[in-house]
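Just one protein chain is left out here, and the rest sit where they should.
Chain naming follows the written order as A and B, and within any one chain the residues start at number 1.
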Amino acid sequence: MIAAQFPTRPGPGLKAPPRARHLRSQISNFRSLTHVGLSPNHGLSQSRGADAPIRLLRLDRSMRARASALRGRPLLVVLAIVVLAVWPARVRGGNVTEPRRGGTLRLSMPSDLRSLDPAISYDEDSTPLTKLLFRGLLDFGKRADLVLDQASDWKISPDGKTYTFHLRPGVRFANGRPVAAQDYVFSFERVLSPQISSPGRDFFLCIAGAPAFAAGKAAHVSGLTAPDARTFIIKLRTPVYTFRYVLALNFADVVPRDVVRKYGVDFQYHLIGSGPYKLAQWRRGVRWRFVRNPCYTGSDGYVDAVDVMIGADNTTATMMLERGEIDRVLASPAEAIRFERTPRLRSWLVRANSANTDYIFMNTEMKPFDNVLVRRAVNYAINKRRLLRLTGGFDTVADGIVPPIMGWTNSSLPRYRYDPEKARALLREAGYPNGFNTELWYMVDLPILARLAEGAQQDLQQVGIQAALRPVNGTTFNVKSGTRHQIPLGVYGWFEDYPDPGNFLDVLLNGEHITETDCNNVSFYNNPSVNHLLDTAVTCLDQEQRLRLFRQAEDLIMTDAPWVPLVHEQVPILYSPRLRGTAPDPVWLWRWERMWIDP
Amino acid sequence: MLAHFLTRLFWSALTLLATAVLVFFLVNAVPGDVARVIAGPKASPAVLQQIRKRYHLNDPVIVRLGYYLLQLAHGDLGHSFVTDQPVAQALLTRLPVTAALSAMAVVLWMLIAMPLGVLTAKYAGSWIDRGALVAATLSLSLPAFWLARMLQYSLAYKLGWFPVAGFHGFVSLLLPGITLALLFIGYYSRLIHTNMVEVLDSPFVRAARAKGASEAAVLFKHALPNALIPVVTILGMDVASLLGGVLFTENVFALPGIGKLAVQSVFNLDVPMIMGTVLLSATAVVTINLVVDLLYRWIDPRIKQAC
Partner (left out) sequence: MAETIAAPVSNPVSERSPPAGRKQVDSALLNNRLVQVGAGIILILTLLAIAAPTLTRIGVLHEPIHQDTNGLDADGMPRPPSAHYLLGTDNLGRDVLSRVVYGARVSLTIGTAAMLTATLIGVTVGLVAGFYGGKLDLGLMRFTDMNLSLPAILLAIAFAGLMDGKVVHLHPAWLHWSFLDIRLQRGMVSVFLIIGFVCWPGMVRVIRGQVLSIRERDFVQAARALGASDARLISRHILPNVLPTVIVLAAMNTANTIMLEAGLGYLGIGVPPPAPTWGGMIADGQPYFIAAPLIVIAPGLAIVITVLAFNLLGQGLQEALDPKHHP
């Protein structure tokens, strides 16, 4: 998904404190993918040993900026897998106490969420809140392992195409009605329905009969069946390995079919699910309140209520946190550093790593960026180490397209090192001895990207490229960047949905996915050899082979240089000291129902 | 009296109508694909087409204006493009906060401006007066967004006298109210000062003094009420600028009011919501001016046709 959320990032810096460096070194231990048991049977294990170092990272993180309600995020389907390494983030001393029940968790968000309807919800603040209300068959455990949630057992056929679930008896919706397998059929179809425009639709298109249903050509999805109230069977068109992870996303959570039918689109105001909490109040743009669901039988859900206030900007929220008015803030880079440098506050800070790449894209269909020499010149012109410090200093420099934290290595990187002389030489060679004028677009509501853009502008200027800054709001940027011949040069960011290199390479740079509008390939980069490599890799089930293909593709892409990869972000989070269980969730960064309040 | 009232009412309504038309054109010139804003990024072309049809987005602006005015005539402000929430409902849930904040600010600044104005008028020309003048000018030179941040930082965050932000009843309005009051005290203290100077010079005050009324009685019982009459008019005219200050203050203090809504809707390109907030503020200004006008006539029947 695209871009970042408001606050920002710090993390181990250039001269990082020892602890942070330690974190970094742990990543490198897990860099190799080879020991990540990817054989199908291994993947089926429902819970890995505590010593297993391998994790699925975060699936879903997107921008939550001021305009989050409408920020679009192109979606991606990814058909592959890589389980990855997440480094154990800092664990606070307080986490050793036993979870206890009670208290109210107070949260703050800069702007309201679009919806917590599990078919709609799709960003880093929405998903964990959606999980308070809704649950499904599978869930991610504390180590990003797949665990059974509201299913009592599951089975995948040897050909990898048929998933059979039996529902756990006694599971009821918040209105008291027991959950039936038919509710799952209904919920899955709802995500695919052409009326809903669910951002999760593409995840489900590998189900048999799904494309026909999504196109409105079939009344039901033939691959979804409920032979009895406790059995739910999913048949896939192709054995997509990653589909099992989809089943733990909120799109696969169950909604009560009678209630949804009754309210229609108004279901978003009457959210009822089978999660640990129920919706007590939603005042648009003002506040959300969640209270215990009396029908819930699971052991999680420690706090009595969750209160979310809307509208405080980041600076205000940080002051509120310090004064004990709220319990969590996504820290700005400066605040993260201040908390780290202040002994009293140091333990409030938790750093979570995210699989993301912020990058400059050059529109390969627009002059002068249709010239590969110009694109390479731009790559040499950008001083990434300097940019890193502008964004708070603790992210990592991006050498390639795919974030290394996904377990990705590519020995041919970095391809371009900062070298303004070489950039000027390339520009001369390309026929621009005096540089040229262009426009650099970015989203004004995402300060990190804005800072990167302002920094890059100065670097470009130094080699003779005069780029006028074009700050626009998120919606405008998303629409314009996805449309042909609109933006010559822009700054963008992408967060993984799935821990797979294809989530970056295939989704963002496969020329066959270019569309006139809504295009994720914002460089409009189209190299047939790359396309072929990516197409082969995505449908390949041999892990070694597909990684090799992806690596070849990344090499070719870096040679053609449609992007300047800038940085990989890290998310600094500040938690009130009374809150426990705040170690970063490997998938969603935080899970409110797994935190508790120390009296 | 009734005829006058009806004339004023007619003009007020016309002003509002013209405002609606003006703002409609302004807001609808804003670029950006509105259908996409409504439908979200994943919407299919068919869905987009459906939405364009439903909101008449394919029609010329003038036809859309017709639809909009028709809708307004039915008392319907439309639905938010972004959240599909009825605009009227969104405005109504936020109005109390803004109204309470404004009222608190007015009360606070009048409570301080009145004695200040009286005092400086009594000692007109002295160093107290000159100092107060400079202080007053300073007060109207403060940027709301900056002052709000400074007060939030020093009084709430550092000293802990007030909650930092958020809305939990009356307490949450104190600091934002003080912020707004500080922005207006200067102006009103000078206004009262000027009027007081004139009133103190008038025959009836001299008469009161001659009768041997105490100085305090002269100042506060005889002079001040008379000096306050023109202030009421200005107060009515100032609602618009007060709302401008409220806009920034609400955003810094995260108060769920109209100002917060306005800024959010602008950033979201939420056309009906922008229209709603603008129309609401225009309505507030026009209504309050109407009330002030009538009040004025009631207080001071001598005024016949001043405009």
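Quick note on the criterion: contacts are C-beta pairs under 8 Å (C-beta built on N, C-alpha and C of every residue); 3 or more make two chains touch, one makes a residue touch a chain.
This is a predicted model, so every value here is computed, not measured.
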I'd like the shown chains that the missing chain touches, ordered by label. A, B
For the full complex, which residue in B:Leu72, B:Leu95 or B:Ala240 touches the chain that was left out? B:Ala240
Given B:Gln71, B:Gln89 or B:Thr137, the residue that touches the chain left out of view is B:Thr137
Considering the whole complex, which of A:Pro368, A:Pro403, A:Pro447 or A:Gly464 touches the chain not shown? A:Pro447
Hidden partner interface residues of subunit B, rising order: 11, 14-15, 18-19, 22-23, 26-27, 29-32, 125, 130, 133-134, 137-138, 140-146, 149-150, 153, 157, 183-184, 187, 190-191, 194, 230, 234, 237-238, 240-245, 247-248, 262-263, 266, 269, 274, 277-278, 281-282, 285-286, 289
Go through subunit A and note every residue touching the omitted chain. 7-8, 10, 13-15, 313-315, 318-319, 332-335, 337-338, 386, 388-394, 444-445, 447, 450-451, 454-455, 457-458, 469-472, 476
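Just so it is clear, only the chains that are shown with their structure count from here on.
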Compute the distance, rounded to whole Å, between the mean C-alpha positions of subunit A and subunit B. 42
Where on subunit A does subunit B make contact in their complex? 66-67, 69-70, 72-75, 108, 111-112, 114, 194, 197-199, 201, 265, 283-287, 309-313, 315-317, 319-320, 322-323, 325-326, 445, 473, 475-476, 478-479, 518
As the complex stands, subunit B meets subunit A at residues 31-33, 36-37, 39-44, 46-47, 82-85, 90, 93-94, 149, 152-153, 156-157, 160, 163-167, 251-256, 260-261, 264, 267-269
